[in-house]
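Quick one: this structure, given as structure tokens, is what I'll be asking you about.
Note that one protein chain is taken out, while the other chains of the complex remain in position.
Letters A, B and C mark the chains as written, and numbering starts fresh at 1 in each.
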Amino acid sequence: MAESTTSFWKRKLHEIIYEADTPAGKAFDVVLLIVIVVSIVIVMLESVKSIYAVYADLFYTIEWIITVIFSIEYILRIITIKNPRKYIFSFYGIIDFVSTIPTYLTLFFGGYNVLLAVRALRLLRVFRILKITRYLGEADKLVVALKHSRPKILVFLFAVFIITIIAGTVMYLVEGEAGGFDNIPLSIYWCIVTLTTVGFGDIAPITPLGRFIASFIMITGYGIIAVPTGIVSAEYSRAGEKKVHVNTQVCPHCNEDKHLDQAEYCHNCGNPLNE
Amino acid sequence: MAESTTSFWKRKLHEIIYEADTPAGKAFDVVLLIVIVVSIVIVMLESVKSIYAVYADLFYTIEWIITVIFSIEYILRIITIKNPRKYIFSFYGIIDFVSTIPTYLTLFFGGYNVLLAVRALRLLRVFRILKITRYLGEADKLVVALKHSRPKILVFLFAVFIITIIAGTVMYLVEGEAGGFDNIPLSIYWCIVTLTTVGFGDIAPITPLGRFIASFIMITGYGIIAVPTGIVSAEYSRAGEKKVHVNTQVCPHCNEDKHLDQAEYCHNCGNPLNE
Amino acid sequence: MAESTTSFWKRKLHEIIYEADTPAGKAFDVVLLIVIVVSIVIVMLESVKSIYAVYADLFYTIEWIITVIFSIEYILRIITIKNPRKYIFSFYGIIDFVSTIPTYLTLFFGGYNVLLAVRALRLLRVFRILKITRYLGEADKLVVALKHSRPKILVFLFAVFIITIIAGTVMYLVEGEAGGFDNIPLSIYWCIVTLTTVGFGDIAPITPLGRFIASFIMITGYGIIAVPTGIVSAEYSRAGEKKVHVNTQVCPHCNEDKHLDQAEYCHNCGNPLNE
Partner (left out) sequence: MAESTTSFWKRKLHEIIYEADTPAGKAFDVVLLIVIVVSIVIVMLESVKSIYAVYADLFYTIEWIITVIFSIEYILRIITIKNPRKYIFSFYGIIDFVSTIPTYLTLFFGGYNVLLAVRALRLLRVFRILKITRYLGEADKLVVALKHSRPKILVFLFAVFIITIIAGTVMYLVEGEAGGFDNIPLSIYWCIVTLTTVGFGDIAPITPLGRFIASFIMITGYGIIAVPTGIVSAEYSRAGEKKVHVNTQVCPHCNEDKHLDQAEYCHNCGNPLNE
């Protein structure tokens, strides 16, 4: 039956495109990864004027080839999934659409450069493919540690933020425009640059009192740089105990991607995972 | 009885203003938080000349609105507490007063700009309201770890301070005015900038010997940056074992704010918590 | 028998050159270490024009003495080993050859300066001799911790790399050429300089929006600097449990260098370790 054959091909393609358990699925991901990396490198090189002057035509051609590949991928993703709306309005569905469309728009509008930023969004696609790295088992543990650390680090960053506002205001009043502390937001920017120990040096105190206070701010920064590290260390040690198992099956109906190894039916929509 | 009604309203207001257990209490804190944030943003924007030139009048109006709100809050805080002196001379009582009064003073004196610093003190009010964040349970653990780390970090910072003085004197003698090391305090400032890895670059050694010693100072800094981190990590891991429970009840008599959940009488002054 | 005497000397020399268990073996390593350090110091000083102008002849003489010593060492290493091909094509065999030959090449070609880089490779020889440091027992634990941390740190660095690409593109679009963000690769370079908290200051944002985004990038960097530290801390604590014992015997047949203390025969090629 024709329908059954179609259904077979759709299932086959779904497995290749959405999953990474089969050799074909892995190959698809690797090819896509290469295309994404090439597309990003092109965006980067285009921004270098001396290179763009010489290779503008080549870039134009590669850009169109990549766009066609991404268009085909986008269409296949819609066709092979049972519930296309789920994909189209998912985070990656939107990314896929938004990062493919700009090249077509340049046919009608001249604003080639303006759409550069949107094309850079393609990089976000990498994250989907990188579910492969989860096989390493390493990233997961890191993610668990970071997830547990997040609220504490946010509280910490909030405290740091308040410190920068107070210190920034004080530095503005002490240094004034002499040392480049023209206004409070700029002083706060300087405080962030200093507390994070980046220290560009475009703005730096020149009065003795300003330098004294700056010393105090720097030593404070030195003392508190320890806090997020301590948090992550502790959480990471804790995360070490639990082992996370990962399975790359994706439900062809609802696109849900967290299933147990022995799962036959999707725990989210109840449809069979392998029809 | 009129008195009883007054007492009821006073108790009610006390609960709203000083505590955060009830919806009204939380709403009060959120409103206050917004007003504080707005007042800080105004102080910041006023310092930017190009913005101030255009919106001076708007800032003036908002400033007065905020001042009136803070004044009302201040008066309510005094009225609703049994022992007003406890509040007035407490840390936050002084902050509330000092950060409200400057705007009134500008009516009599012209020094608008001079009082800017004092108005920035309003930010300290945030900390009182942020007892809400304690509900996250995260900040407490951090605070416990930091409290235990403090004496050790102070000892460490003292050692770092002695190192900067010795290294600063050596750099002054080696580099002299050629590299901008004009005097010992300036050399010490440079040492702090370098040891904390901020490195502005406004002062930098230029003689070979000066650079050699600077290298030594930098590698030392690299080696000892580990110390506070090690301390906080260890303390934080330890702090993880104890769980801290927080209760936001505040005694209407003595303003004491640490009570057990089941407490009916203030453990500090013996008066009932809910009359 | 002549052959037996030769064999005895070969074994003796093998022990001295390849191992560090005997006083002669240690002395050989120390002498070689000094020659390597001197050769590196010469390479460094030659690059300083003012010094080279005065001591060119001296450097030339020392260079030739060192080259002769290295040549003799290279020949002895080939003679004393049973299977010379194993050594010649090993990592250190190639290093030894490549770092000795440049001086001879300058006899035929004038390009003294061009071969400087190759001569600097001599430094890599230090690592072979530093198997002595393994006696400290410290380095091993460090190496174990780093080996276990590597995959996680690589995953982490990859994530940092993606962040720099996205942030770099954003900064290029926001700042443009005003702040020196001439193209995307340069913006990414700036992002790396900033995220790692190095902050040279040769490129720095000057627009308010650029500075705002830069602040965000810096605080992110501050937050994530904690991650590799947390990983290494945890792995290092774990590595502390196992103790690694080191033995410096090296098989004269196959050059294998990891043997148990009581080993009489090479576990790799089956030949006796001490004939």
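Please note the rule applied: a contact is a pair of C-beta atoms (placed from the backbone, for glycine too) under 8 Å apart; a residue touches a chain by one contact, two chains touch by 3 or more.
Bear in mind that the values here come from a model prediction, so they are computed numbers and not experimental data.
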Based on the whole complex, identify which of B:54, B:107 or B:162 touches the chain you can't see. B:162
Sole contact to the chain not displayed, among C:35, C:62, C:94 or C:123: C:123
Hey, which chain C residues sit against the chain that's not shown? 40, 43-45, 47-49, 116-117, 120, 123-124, 126-127, 133, 136, 138-139, 141-142, 145-146, 149, 153, 157, 160, 185-186, 188-189, 192-193, 195-202, 225, 228-237, 240
Residues belonging to chain B that touch the chain removed from view: 151-152, 155-156, 158, 162, 165-166, 169-170, 172-173, 182-185, 188, 194, 197-201, 204, 206, 208, 211-212, 214-215, 218-219, 221-223, 225-227, 229-231, 233-234, 237-238
Residues from chain A at the interface with the omitted partner, ascending: 197-201, 229, 233
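Everything that follows uses one rule, which is that only the chains that are shown with their structure count from here on.
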By Cα centroids, which chain is closest to the centre of the whole protein? A
Using mean CA coordinates as chain centres, what's the chain B-chain C distance in Å? 48
State, to the nearest whole Å, the distance from the C-alpha centre of chain A to the C-alpha centre of chain C. 34
Considering chain B alone, which of its residues make contact with at least two other chains? 197-201, 229, 233
